[in-house]
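For this view, one protein chain was removed and the others were kept in their places.
Just so it is clear, A and B label the chains in written order, and each chain counts residues from 1 on its own.
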Amino acid sequence: MIESTIHRHNAGIDPAMHLWGWEIPTYLFLGGLVAGLMIIAGVRLVAMRPRERQALVCCTIGPLVGLALLSLGMLALFLDLEHKSHVWRLYLTFRPTSPMSWGSWILLLVYPALAANAIAHLPEAIPALAKRIPVLVTWSDFILGRSRLVLAIGFVNIVLGISLGIYTGILLSTMGARPLWSSAVLGPLFLFSGLSTAAALLHGILVLTQPAGERPGFADFLLSALARLSESRPLDHKVAPTLAAADNSFLTIELALLGLLLVGHLTSTQVHRQAAALLLTGPYAAVFWVFVVGLGILVPLTLQTLELGHRIRHTLAPALLVLGGGFALRVILVAAGQASHWASAAN
Amino acid sequence: MPDLSRRRFLRISAASVLAAGLAGRATSAFAGWSEGSAAAKGGVRTVPTFCDICFWKCGAIAHVRDGKLWKIEGNPEDPLSRGRLCPRGTGGVGAHSDPDRLRTPLIRVSERGQDKWKSVTWEEALEYLASRMAKIKADYGPESMALFSHGIGGTFLRHLMKAYGTPNIAAPSFAQCRGPRDVGFRLTFGDDIGSPERTDIANTECLVLIGSHLGENMHNTQVQEFAEAVGRGATIIVADPRFSVAASKAKHYLPIKPGTDLALLLAWMQVIVTEKLYDADYVAKYGFGFDAFAASLTGYTPEWAFTETGIDPETIRTTAREMAKHRPATLVHPGRHTNWYGDDTQRSRAVALLNALLGSWGRKGGFYQPSSMDVPAYPCPDYPKPARPKLDNPGKRYPFAHEGLTTGIREATITGKPYPIKGWMVYATNLISALPNEAETIRAIQALDLLVVVDVAPSEIAGWADVVLPESVYLERYDELNPELFRDPFIALRQPVVDAPDDQKPNWWIAKRLAEKLGLDTYFPWSNIESYLDTRLKGAGYSLAELKRRGIVRGPRQPLYFEDGASAEFETPSRKIEFYSTQLEKAGFDPVPRYTPPEGGPAGSFRLLFGRAPMHTFGRTQTNRLLSDLMDENAVWLNATAALRLGLKTGDYVRLKNQDGAVSERVQVKATQRIRPDCVYLVHGFGHTAKGLRRAYRKGASDSGLITRYKTDPLMGGTGMNVNFVTLEPVEGA
Partner (left out) sequence: MSRYAMVIDTRRCVGCMDCVVACKTENDVPEGYCRDWIAETVHGEFPTLQMEIRSERCNHCAEPPCVDCCPTGASHVHERGGVVLVTRDKCIGCKACLAACPYDARFIHPEGYADKCTFCIHRVEQGLAPACVSVCPTHCMHFGDLDDPQSEVSRLLASRANHTLLPEAGTRPHVFYLT
């Protein structure tokens, strides 16, 4: 029989750690999503012939949305800082041992990479914009005129995307102090989760922008604004099945990695077992099974499989579910990770 | 019957050589302060004084940084603190900055006990008070005013009240605290244990603690010496129903059934006597009535004691032999708060007798002979002789009470007999929680014409007062000098370190002003406190200037043990250590201790025990932000198995309900292996009901509120309070 008592109550730490609320999970979610968008955009850019005008959703809309979401993510991160006026301190130094330092520099590079990708096809995607800002056309021509630059931008997006995606997991997994997080699987897990959410997002956009009649009616009004703004050519709807298929692979890999994470913990020390139990049977189990595994992975996987088999129409549902599941995954891992503790079992 | 209050302590006069020897001792590491009081170093000023968070009075050095009180450290010159304070002393800073303090004098504007006041000036308050006191004197006589006062701060008010003409003065430190122990030891050795206790823990080889929970009971020097003893590998034996901190340091932990200690003590003595392990020479030389005593032990075998105490006979034998092995450097600690079960004087006497058998009184590692320095009193007129005798102990109902009985005054106030008590002055004691049975205290208060409370905080007792006078805390005032009886004689000064934040005044000022208004100025012939202190110190060969600089002056150590020439006289009727007490016999009590089992409680209930937490002093530190940060509510300790049975776990909130239906505030459960299954334990001082104590209001449970019953010790009127039983009731939705 062991009884341990700690006579202390420091806010944020005791009795269990609760430092991070919604901001960090949001940041990690958006970061992962953007990472996925970058990788998809990069791959598409690299794989496509320069003047192919079909890559609007992956190479233009994706990066543009990515830029916006990244900014939202950075805002969430910023909101979480306890000493906001010192934020510039991040960029006075580079700390190779600190994932957060890596992250802040990666984020800095992500912006131009994403922007370059977006610009390449921007005039085609949104002619109205190009008309107003003619320089966009110049830049676009400059990029598309140089096939090696196009390749470079594509590869940079892929590399940065992978880094960013893995980083969102590494950020947690280097915290050896929190047993739930201390697993090398977390990096790939967040990367593939990011990819799945990105593919789902793009797929969702395609569903939304389907020619009228094919498009689910409830989304019409949502779209009218976007459509008017873009005066866009119809998007490259042909990639929708590809995206759905890709998403399915990502989801499958994510599921496998999640299993690996938990099995890893369950076969490790007592504290790790306790950490895994938090998700499997403990206070977070309900949310984990229902929102992350069920609605976040298994249901969309099934729906998209049916879509691909032409059993049902492509709908917005899988996209929304995957996005929700991706967010839930971050929320739950951040929360349960904070609750997992060495000392709870070690004393 | 001899007058027990006649005491002979070795007093030394203040030889001027002693200061010289010590002046050079200020260690270089502390050069900053040894330069003198108000020594400044990098914007930091240091002022030596002594602590008042409890009654141990440790020498301290307060640091003031940029005009603000920063920290308080021990004064290395001081033999009590030895340069280190206890957590409460270190946390004294929080007493000064406590936002819940009283700020101005208050006069009640509504019903008693409703906490409704108007702020008044000191002039108004004292004028009002003086007129009310004058009226009581005129209508009922001065004896009808009583003073309750606890601690050194009350000196000048005690002086005032004696000058006013009342003999009715008492403190909870006797009938609610150490009374039984002092009487038990007086009856046996003719002398007191004193405070600080004369226990030579520093040199003991075997320390026996019966309940004394050193380490939680944080009386500084004792804890320091206790840790040394542990570090040295001294044998520690602890009998406690709870696995106390001290128990965790013990070689032998005896998980005794509450209230059966006398059985254990008798069995120990039985073993030591029958196995002839006692100090025969010592007993022969100093003892009286040993044979009758030895004969009385016959039936008290370890096997018999097992049935009472639950302690295995072999353990009783082993521990008895261990004690004998180390004698005379075996110290069976007399305890301090000994008012437990109403038979406490006899239990304390058994502790004294066990020590006598081991020859530890007057011996190294046992009890040393303390001494103090002579500081002549300030010349004052004699007090008027009260027309009526004090009424706390009418007809010597409790023949061996040698100090005033708080509960006796309370009873007389309720009954009006032998004469009415119409006014109470209460200084630095929260009678509502210090005395058992709150309802009786309130009934007495309702019989009064005047209740004046001098306090630093809006305490429960202040809530009942007609007039509340806010005192400055010890860091803001001068007090009486402290020439304590101790192993090393010394004189210590308390002096102001910082100003009082509002309109609080020191007790000496209050007493002197009130005296003037009462026409008693002749008793306060000094112009101000500095001249009073300086005059006294000059009489002892020192000056206030020197004490202000050093905080403390020390005299040469006097012989501590018989073998070194310490006086081996016993002020008992036989002039010897009384194994058999003819005084007791004459008064109709057992001349040798005799065991009676404690009464049990209702089925399914737990005996309520209580004690100290190291970072709090009674109920007076819960609003100190530094200390409440360490512990801001108490928990009820409940045996883990019992908790399982009741479906309770650590952190659950419950209410405690006692045998008379008294219910506590909600309190957390601490389900623990560290306590017997037949009792629960609370740290005293929590569960405040005074709203003004904002930080402490309704935090945790009050043991006092559950102590509706008490058992009075027939020898000296102490109130045994461990006789209440509680059940635990879950709090819904908490």
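Following the convention adopted for this analysis, a residue touches a chain if its C-beta (ideal position, glycine included) is under 8 Å from a C-beta of that chain, and two chains touch if they have at least 3 such contacts.
The shown structure was predicted, so the numbers you read here are calculated from the model rather than taken from an experiment.
A.B. asks: By the document's own contact criterion, which visible chains does the hidden chain reach in the full complex?
C.D. replies: Over the full assembly, the chain not pictured touches A, B.
A.B. asks: Out of B:132, B:249 or B:333, which residue would touch the omitted chain in the full complex?
C.D. replies: Only one listed residue reaches the unshown chain, and that is B:249.
A.B. asks: Using the definition of touch stated at the top, determine which of B:517, B:625 or B:657 touches the missing chain.
C.D. replies: Checking each option in B:517, B:625 or B:657, the one touching the absent chain turns out to be B:625.
A.B. asks: Please pick, from B:134, B:227, B:568 or B:587, the residue that touches the omitted chain in the full complex.
C.D. replies: B:227
A.B. asks: I need the residue numbers on chain B that touch the omitted chain, in ascending order.
C.D. replies: 29, 70-74, 84-87, 90-91, 93, 214-216, 218, 220, 223-224, 226-228, 230-231, 243, 245-249, 253, 255, 614-615, 625-627, 629-630, 639-641, 672-677
A.B. asks: Could you please point out the chain A residues that touch the chain left off the display?
C.D. replies: Residue positions of chain A that touch the missing chain: 1-14, 17, 19-20, 80-84, 86-87, 89-90, 92-93, 95, 97-101, 103-104, 171, 174-178, 269, 338, 342-343, 346-347.
The rule is simple: only the chains that are shown with their structure count from here on.
A.B. asks: Find the geometric centre of each of chain A and chain B from their Cα atoms only, then give the gap between the two centres in Å, rounded to an integer.
C.D. replies: Result: the chain centres lie 66 Å from each other.
A.B. asks: How about chain A: which of its residues touch chain B in the complex?
C.D. replies: Per the stated touch rule, the residues are 1, 3, 7.
A.B. asks: Give every residue of chain B touching chain A within the complex, in rising order.
C.D. replies: Checking each residue of chain B against chain A gives 630-631, 640, 672-674.
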